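First the structure, which I've put down as structure tokens, then a few questions once you've had a look.
All protein chains of the complex are present and in place, except for one that has been dropped.
Up next is chain A:
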């Protein structure tokens, strides 16, 4: 059952004056209508179309702009203020301790990086060896293995968390509103 206020989509029956569904306002020329109206209408329509085309051209000429990224714009309040922090002077023991700590950190990071490089090398080598063996086994399987994996992308993964989720936690009700600034050109 359709409500009465819905616009009627069914073509009006009996109105053979109506030329098509789209142009509901125009109809077949009635004999009593003067001819001037038709010409002026057509001219007006043409002029309107021209104006729209010109506007479109002008808008299309302007190159699209990238949305400015707020991360890279320092807010003004940090550059205007005159507050300058004066750090306390470091004792020689403290500075010595810091330098030694820095060196230890450098060494630790270097070991970590080297371990990573070694891991990559080992992975690549073992992969190459496996492919070589596969090639000796069967050429077809080797070809299939070399091909790119379509199921690999898209790949999504959440980062690890410090703690697992609490069991039986009842979160309060709430909602999230997106207040990102919308830039228009």
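The criterion applied here is as follows: a contact is a pair of C-beta atoms (placed from the backbone, for glycine too) under 8 Å apart; a residue touches a chain by one contact, two chains touch by 3 or more; residues count from 1.
Methods note: contacts and distances are computed from a predicted model.
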**Prompt:** Which name from "creatine kinase", "Phenylalanine--tRNA ligase alpha subunit", "Electron transfer flavoprotein subunit beta" or "Large ribosomal subunit protein mL48" does UniProt give the chain that's left off?
**Reply:** "Large ribosomal subunit protein mL48"
**Asked** Going by the touch rule given at the top, which residues of chain A touch the chain that is not shown?
**Response** 52-53, 55-56, 59-60, 63-72, 116, 119-120, 123-124, 127, 131, 146-149, 152-162, 172-185
